[in-house]
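Please read through the structure below; I'll follow up with questions.
In this view, the complex is presented without one of its protein chains, the others remaining in place.
Each chain gets a letter, A, B and C, in the order it is written, and its residues are counted from 1.
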Amino acid sequence: MQKEHFLDRFHRNERLIGLSDGVFSIVLTLLVLELRIPQFPHHPTATELWQALERIGPKIISFLLSFLFIASLWFTHNQLFKLFDKVDNAMLWYNNFLLLVICFIPFPTALIGEYPDNPVGIALFGSIWVMVPLLIYLIGSRAYHKNYLHHTVDRNRYRFLRNLTLIYAPLSAIPIAFAWTIPKLAFAIYILMMIGGIVAGFFVKVVED
Amino acid sequence: MQKEHFLDRFHRNERLIGLSDGVFSIVLTLLVLELRIPQFPHHPTATELWQALERIGPKIISFLLSFLFIASLWFTHNQLFKLFDKVDNAMLWYNNFLLLVICFIPFPTALIGEYPDNPVGIALFGSIWVMVPLLIYLIGSRAYHKNYLHHTVDRNRYRFLRNLTLIYAPLSAIPIAFAWTIPKLAFAIYILMMIGGIVAGFFVKVVED
Amino acid sequence: MQKEHFLDRFHRNERLIGLSDGVFSIVLTLLVLELRIPQFPHHPTATELWQALERIGPKIISFLLSFLFIASLWFTHNQLFKLFDKVDNAMLWYNNFLLLVICFIPFPTALIGEYPDNPVGIALFGSIWVMVPLLIYLIGSRAYHKNYLHHTVDRNRYRFLRNLTLIYAPLSAIPIAFAWTIPKLAFAIYILMMIGGIVAGFFVKVVED
Partner (left out) sequence: MQKEHFLDRFHRNERLIGLSDGVFSIVLTLLVLELRIPQFPHHPTATELWQALERIGPKIISFLLSFLFIASLWFTHNQLFKLFDKVDNAMLWYNNFLLLVICFIPFPTALIGEYPDNPVGIALFGSIWVMVPLLIYLIGSRAYHKNYLHHTVDRNRYRFLRNLTLIYAPLSAIPIAFAWTIPKLAFAIYILMMIGGIVAGFFVKVVED
């Protein structure tokens, strides 16, 4: 193998992708384990079973939301790392911390599913919304300054999006303050932010076809 | 790296495959966790242990069926995505929703294993049979209209199979109606549909060798 | 992309590898979940905690054995599939059934860990030892007859090993008969077979460097 070919493989680091996709797929799949089948002392009728499922409704909603949230993080992660020719040690560790935050998501999710009106779960969930854009900013910024971007990437748009990520982090902290007085509003804002993020993802384009 | 080579890698999106195979393999493996070892107050004799295993027979059958169902979904997913030169944002999100449905499969599976005669589990299982072909239709249709198919794909056969998928979705809804009166028949139909699907998969061919 | 290049990618089917490695790594990792931390009504002394760990000794041994067994299956799977230029639909399904058997391994493992002297667990474990070589034979045989082997593979040695696999299956069934009378002997034979298999794996060579 030629030295250049070797260095290309050496630097691109497909294992960062392998580890990250592994963590994403496991977290996505583990979320459903929170949904426990209702237990009955006798054989339940269809109506009884249906009502029991309705009672775990908040858990099903929190499962759906967390799934969408993690799926949209994967989408962003995917779009970002595709732009890099090289990944260095610092970026590997920023990514490890990002995976740490992602692995933690099922915990506040389960808290919100169990105690939907309690601000603690929503505040923990919100703090994830602060840390994720900060870590993405660190990764994106490092790649920019170290010149690891592929040459077809539009640097102006890339810089604009990177700065947007930086603004996003403190804004995400605001609903944590709300959480203690109007938890439902804080939660609703996070849901809107997520849907907005997914929709915006369709229009983001930093590489010309 | 050349621009064309980069765009080829950029568009093919092997991470969609990585994430999907991760989810498929975890869901397949988690199914066996539903099989709990029988507990005894004393050291059981071979006969006692064997009888205890017979009693969890319905769970073992529901484990086998779900494994085959998810394995056949993986097979279809595999055959489909091999045909695409490119995957776009819309297809990524259709696929995320497909993975959401697949992650949900262990829940109705566990319901059917616990309450085999109750229509609720079978109805939930059936609704998965409706959503899966719809999402596969959306993915396949998008690739067709956006011209992402590899040039060796036979477009007539592809279109024929895509339309078949669309017919399949409402047909899969019919046994849900049965489920409330004759649950065993509804379940049997889904099993026959699955076996039919696996057998049919051997004859489907949209690329000439 | 050229047609030949496309067909090469189309046929080699890296997703079979992706799905299989996913299943192998999850089954390997889930085995440790059977090891539960001992619980105490008070803060235990070092001696108490150590004795409690000694009491779960059989579980630790069954964890180690299952890990080695599955790791050696992965090793064989790896050695085998490296030889193929192409994988077809039948082989995909034989492999799916192989994965089904592998996913099932934690169940008899847990049975043996809980009831080490009970023949039922050992008989179930033994039946896995019969099914695995049969499925490997089917995969290897299909590749041979359909001419999917890479041209550097030594066909005589390949055929010899394939036939060995076929003999291995009925031989693996013999200790199941023992299991009902001398369970410890049956289990010891499986352990010896596994160690023998790992050692033999070092000398198997069907491709010249």
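By definition in this document, a residue touches a chain if its C-beta (ideal position, glycine included) is under 8 Å from a C-beta of that chain, and two chains touch if they have at least 3 such contacts.
Treat the numbers as computed from the prediction; the structure is a model and nothing was measured.
Trainee: Of the listed residues A:L35, A:A52 or A:V120, which contacts the missing chain in the full complex?
Mentor: In the complete complex, the chain left out is touched by residue A:V120.
Trainee: Write down which of A:L64, A:L100 or A:L164 is the residue touching the left-out chain.
Mentor: Touches the omitted chain: A:L100.
Trainee: Which parts of chain C are in contact with the chain that was left out?
Mentor: Chain C touches the chain not shown through residues 8, 17-18, 21-22, 24-26, 28-29, 31-33, 35, 37, 43-46, 49-50, 53, 64, 67-68, 71, 74-75, 78, 82, 85, 150-152, 198, 201-202, 207, 209.
Trainee: For chain A, which residues reach the chain that was dropped from this view?
Mentor: The list for chain A reads 1, 3, 6-7, 9-10, 13, 15, 18-23, 26-27, 30, 89-90, 92-93, 96, 99-100, 103-104, 106-107, 110-111, 114-115, 117-121, 180.
The working rule: only the chains that are shown with their structure count from here on.
Trainee: Do chain B and chain C face each other with the same patch, meaning over half of the contact numbers show up on both, or with different patches?
Mentor: Counting which numbers both chains contribute, under half are shared, so the two copies meet through different residues.
Trainee: Rotation angle for the CA superposition of chain A on chain C, to the nearest 5°?
Mentor: 180
Trainee: Chain B to chain C: how many Å between their CA centres?
Mentor: About 25 Å separates the centre of chain B from that of chain C.
Trainee: What is the distance in Å between the mean C-alpha positions of chain A and chain C?
Mentor: Here chain A and chain C have centroids separated by 35 Å.
Trainee: Which residues belonging to chain C are in contact with no fewer than two other chains?
Mentor: none
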